[in-house]
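One structure follows; several queries about it will come next.
Missing here is one protein chain; the remaining ones are kept as they sit in the complex.
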């Protein structure tokens, strides 16, 4: 791998980097117009990077063809923002195939989780990252997501891998704040070879107080400007303002619980998409087949939560609230 | 799907159907000669079908190219035995891509787990199977493996899917004997639309007593004749003989614990492969990269356990024990 | 401890040893009349021992005073059957207090789980059993119940403890049939220092085929004669009859799922108690406060399942079916 990878990453990756949702059309294909609209909305919102094909992108549900279409669309519409590509799969050999395709398409970084499906352990996970990084055409960003892969990335291992140039950054979606605090300390003591991102939507202020380099909030699809305001306030030490934005965004986050009959992406990503439809960014809240759709009641509730947030946000930003989009069945 | 699928499956699938390991050569590629040797050994042992690309086949570690090579080799060397192909992936869209390739290669059945990586529930799992079966060129065999996918296939759902022609059989590797007993009862009450297989190595006698149609034991790679003897004894009601074989095979199964520093396939499938190397069926016990290899001590222990079993088996079968193969480092 | 403990246990403990439910009266106190009735019913059914204060006895819900009342009633009504007393608590010091009270009350054996609440490991569990056994006035029976204590008793450790005279028997409610099969083998190889019991209701035939010494089925409260028939058939090698009883008892076991709005003992033990009320053994199906009661619909369903089983059982035994008891709200 190029010797300047870590430096490139250190220079580039920071700030608010939302994990993009993947919109779908009536045929179940990737809705490229909607995806371009999303990229434009995020760039307008002031975000600092685009995280493609993550859990918020329903990556586990997408065929390789769908992944390629989504990634190519995002790269093309990225307006110069760094694009990180989820290379999410069960093993090193499979991840590498995704990383190679992502490089061909033009992504800048390969996002890699621990192996899953088979039982694993820290020694195996370390071997997995080293094997991939030796062969990957892209710098590797580790993705710590125990809820999906059922193992946790060890903090000591992450720093060791970073010192050896194997990984350049980590996105921590573990929810284990103690482990992350310890990782931040170990990384600093090692000379900060690693960029540390958090995947949370609702404790971003707290994570920035602790010292993370950036945030990857799924809700940032819906409220990019809000997270940028939160991030900027924290960066200038204005914690009262940061908390105000976080508190309001946390309340808005109830959109992911609107349909109690659904679980996983059908519920949470469906919630994001319905809110984005209400804001006029997407044309529908479909999730990838064969997931079940949000109920009419859930969409009504999401619309209400969205209208309320949009009005508040406009007030904070001193802008007129955008007209609400009339959503209808599709 | 063809209207006679269930019937075809009911006619064909029964007995001992080992989940084949995938051998590797020094370059990390699928060792097709070894795989042909394995198929021959299994046919000689009297097995009733070949289960390709399951957990014992390290399916999660294999790239699509590796999967295709392994499956094509097995189909070609199957000597008329039914070939079931693991179409293991995170979502319906991805599973379908595997099923289509498996059909092109010539497999007879598509093995499908619950979706994984994303959180799921029984309603989503049911939608997953229905979506796949509507589009699959091959009859679907459900694979219940909570240790890998972190959800359990509901017994009532399985019978419902079978009655609707969505699935034709289930391989139960859940280890939940109570649920399986209940499934066997519900299936019988529904007119037996489902073939029920167990994935256990060590309670096959008990499972046959309970009424399963067939068994898919990983250890059957190493001891096909032993499992066929066990199966035949149980089928004729000779439980004392069935228990004798099972007890001895259970003792032999300690090969999967020989290396305490490994976990998962590196440990268990490595154990199978080392024993098969000792028996002369494979030329090495490599597991798929980047898994760590068995220690020298572990291989020595496996050799000892294998020699002991082989001698006992030969005595039972009234045959001369095969000479032990001298294994060496590779 | 007395040097002949293991021998005493080996001599005495075998067969069907139901884990007794604890009946309650309208004030929420232990219903001693009902408990005596239950003991009489079990003795009439031909069981070989009484397992008091286990999970089926709602032991976790009972105050010390309730535990003592229940145990004293059972000891008094035991008609010479061995009485095992659950000494279920979070730690060695607390278990020992229960064992001492149980000895004073007249129980014959102390049932002990792994420690729980605090995180533990095999070395700590082993220290726990050794510390208790050194001080306990009663022989110790290990109770392996991961669903409640969230750790598994290691098979090698169990045999080691038995060889050292620390434990005399184990009740395995882990549901891990592979581990139990291995335990049975290791125990036999060590000279059978351990009696092995299973806690299952629905694979008793299979467990007896594997070689367990006895069975502790919660459903044995409701159908003692059925389990004795099953046990006797297995002991004489009449597996067809054993399977016939097990299959019918497994179907009857659906009483534990009758109320889908409940979980745990409220659902399962409530189900046993409602069936026992229907059979006239208990006067109510109350579970320990503050658990929620079975719905009217659930009780109706349980009554139906009970009537059906009772009729079948009477036919098998060549006896007239007992009149069904009219159950009413209380």
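Here the chain labels run A, B and C in written order, and each chain numbers its own residues starting at 1.
Methods note: contacts are C-beta pairs under 8 Å (C-beta built on N, C-alpha and C of every residue); 3 or more make two chains touch, one makes a residue touch a chain.
These figures come from a predicted structure and were not determined experimentally.
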Which of the visible chains would the unseen chain be in contact with across the whole complex?
A, C
Residue of C:43, C:127 or C:300 in touch with the missing chain, whole complex considered:
C:127
Considering the complete complex, identify which of C:14, C:37 or C:55 is in touch with the unshown chain.
C:55
Across the whole complex, the chain not displayed is touched by chain A residues 175-178, 181-182, 185, 200-203, 205-207, 209-210, 237, 239-240, 243, 247, 250-251
Since one chain has been left out of the picture, which residues of chain C touch it in the full complex?
55, 58-64, 66, 88, 90-94, 96-97, 115-121, 123-124, 127-128, 130-131, 147-150, 261, 263-266, 288-292
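Just so it is clear, only the chains that are shown with their structure count from here on.
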Distance between chain A and chain C based on Cα centroids, please, to the nearest Å.
50
Per the C-alpha centroid definition, the whole-Å distance linking chain B and chain C comes out as 35
Would you give the residues of chain C that are in contact with at least 2 other chains, written as numbers and ranges?
none
